[in-house]
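To start, the structure itself, in structure tokens.
For this view, one protein chain was removed and the others were kept in their places.
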Amino acid sequence: MRCLTLKKLFFPLLIVTFLLSALSHYMKWGAVIEFACAGLAILFAAGLLGKATESVAHYAGQRLGGFLNATFGNAAELIIAIFLIKEGLFDIVKASLTGAIIGNLLLVLGASALVGGLKYKEQKFNVHLAGQNASLMLLAVIALFIPAIFVKTEHISEHDTMNISIIVAAFLIFAYLGWLFYSMFTHKSFLGDHEDTKADHGENAAWSKRMSIILLLVATVMVAFISEWLVHTLDTFSARFGLSELFVGAFVVAIVGNAAEHSAAVMLALKNKMGAAVEIAVGSSLQIALFVAPVLVFVSLLFGKEMNLIFTTIEIAAIGVAVLIATSISRDGSTTWFEGKLLLIVYAILGVSFYFV
Amino acid sequence: MRCLTLKKLFFPLLIVTFLLSALSHYMKWGAVIEFACAGLAILFAAGLLGKATESVAHYAGQRLGGFLNATFGNAAELIIAIFLIKEGLFDIVKASLTGAIIGNLLLVLGASALVGGLKYKEQKFNVHLAGQNASLMLLAVIALFIPAIFVKTEHISEHDTMNISIIVAAFLIFAYLGWLFYSMFTHKSFLGDHEDTKADHGENAAWSKRMSIILLLVATVMVAFISEWLVHTLDTFSARFGLSELFVGAFVVAIVGNAAEHSAAVMLALKNKMGAAVEIAVGSSLQIALFVAPVLVFVSLLFGKEMNLIFTTIEIAAIGVAVLIATSISRDGSTTWFEGKLLLIVYAILGVSFYFV
Partner (left out) sequence: MRCLTLKKLFFPLLIVTFLLSALSHYMKWGAVIEFACAGLAILFAAGLLGKATESVAHYAGQRLGGFLNATFGNAAELIIAIFLIKEGLFDIVKASLTGAIIGNLLLVLGASALVGGLKYKEQKFNVHLAGQNASLMLLAVIALFIPAIFVKTEHISEHDTMNISIIVAAFLIFAYLGWLFYSMFTHKSFLGDHEDTKADHGENAAWSKRMSIILLLVATVMVAFISEWLVHTLDTFSARFGLSELFVGAFVVAIVGNAAEHSAAVMLALKNKMGAAVEIAVGSSLQIALFVAPVLVFVSLLFGKEMNLIFTTIEIAAIGVAVLIATSISRDGSTTWFEGKLLLIVYAILGVSFYFV
């Protein structure tokens, strides 16, 4: 009942928050109000973008649809990041990528496992998939860690650093395409509860084909606008509250940009579809690490700027521990409430540490 | 037979070593003799403290008893550490916590697996428990590693470092209480050979309820006295033998303080109750990392001092590799003699490295 009301209110709220955000931006209501309005608006716009992508994917057929979902599932993050790059705010881009990865692995997965685990004693999912995900996440960590440690301990020029970044980015995209081919074609059945997820996503696709495409375009434009407004408030907002840009990027922006996925995963966990919840959380992290991040390196080149793939030590440490604990917990193909709590505690420890930087 | 004699001699030896230690301390027989006497005395007093705790726990009923055991199982270490904090010897506290964690994970677990493995080809235990233990140990490492790397690579004031330490300490205690609730209530049966252990511990509780409580109090007081005497000899003793305080704290104090657990775990392994041996070794490490260490941060505040949770790089490295190899070996729910040998070799490598600092 409550859920139905929320669904009915979605479009009105989407429009109201968008208009409010636009008004606050153009009438200069001040950084805090502008930030709050943009944050609220992007919550709904990103939600619409996600649903529209799924709906278009639904009509595109299983394979092309899966590819669309996998490639544009983090379109909101990608658009926000592009606006940040345009402004040369590379550090915030990397912080928000870091935040999106650890947010998915710790907050989304943790909340799902905790909430689902309070209802069901043990929630199982495909153990093969968990193993592959672990190896892929490890690849992502390695691809961030290796160039960083080389650059930090050896004398490598800025030019060579960018060269390494470009080559590594290309390898990551190559790995990600291989993963799509592997999980959708050659080893589809092997990796189990994919069907589940799809069915679940499909259920939400209540729009016609034409409508879906229109909504996808509308949502993209809305996200793009709000992202620009949001980005412009960041420095004033963080200065006002004494927050580092790192914290704002890694926790505030990342949580706002991922809210739709958060709620979807928790809902699935409550229906005992932990496999689908894991796929959203881990799949989204993988997509950001192996696809969004490297694509942004090339995007920066298009803008005539050079954003390399060298993350800071604490960002790599944060991603590293998030991957370690998430894979340690999910590797056995099951979760319990306590494992969810552990993930949330690690997220909190990271949040506290980033806050004091 | 030999074992029976040892049991009969326990109380006489306890009293004799305690008196010797007291004499050597008050009559100032010199740091080396005082250290030796106190070390010997604490061996027996800590043993009595452990047995009395178990016995009280036995009468307190299964649940409260389990909680008592889990909370005061490392009372001796806790008391020693409190006296070190009172003297402001924070570095030795951290070294002895480090030593207790790696000692349990490498020396106790390694000796148990090696000795048990020489008698039985393969010793199995609950694989779920092993997995959960691995994730909890990982949390402990993360909780030490993340604040440390933030403090070491970013500009974080001493005041903020203490704030981070307090918050992280609170989170660790919160995680530990969750673990007790989880393993004793919601997922008791799920985590298997607990029963075994309990039965085994129970078997030693040959005292009446009243006697147990009296012995618990007596043992606590004895440990407290000896700890103070021991702490006072540490710097002279380490100076005399050219040992760093780090080495004395991490290896000498830690081994002495844990001797009772060492022998108990090895005995259980010899009876092919590897699950119980693992629970002692890993459970004790977890307790120190997730309960004793964070509690000591708050204890230091009570003394008007500020001991943060920032361990040195080599301490974190030592704990990190101990957790890695111990979880790698125990994750499959079985051990062999060779795996025990591996753990002991890692312990030896750490010992050699600490020795030369």
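Just so it is clear, A and B label the chains in written order, and each chain counts residues from 1 on its own.
Everything that follows uses one rule, which is that contacts are C-beta pairs under 8 Å (C-beta built on N, C-alpha and C of every residue); 3 or more make two chains touch, one makes a residue touch a chain.
The structure displayed is predicted, hence computed values, not measured ones.
Enquirer: Taking the full complex into account, find the residue in A:163, A:208 or A:236 that is in contact with the omitted chain.
Expert: Of the candidates A:163, A:208 or A:236, A:163 is in touch with the missing chain.
Enquirer: Residue by residue, what part of subunit B touches the chain that was omitted?
Expert: With respect to the unshown chain, the touching residues of subunit B are 121-122, 312-314, 317-318, 321, 324-325, 328-329, 331-332, 336-339, 341-342, 345-346, 348-350, 352-354, 356-357.
Enquirer: Of the residues in subunit A, which ones touch the absent chain?
Expert: These residues of subunit A touch the chain that is not shown: 128, 131-132, 134-136, 138-139, 142-143, 145-147, 149-150, 153-154, 156, 160, 163-164, 167-168, 171, 174-175, 178-179, 182, 186-187, 190, 327.
Everything below uses one rule, namely that only the chains that are shown with their structure count from here on.
Enquirer: Mind checking the centre-to-centre distance between subunit A and subunit B? Centres are C-alpha means, answer in whole Å.
Expert: Centre-to-centre distance between subunit A and subunit B: 41 Å.
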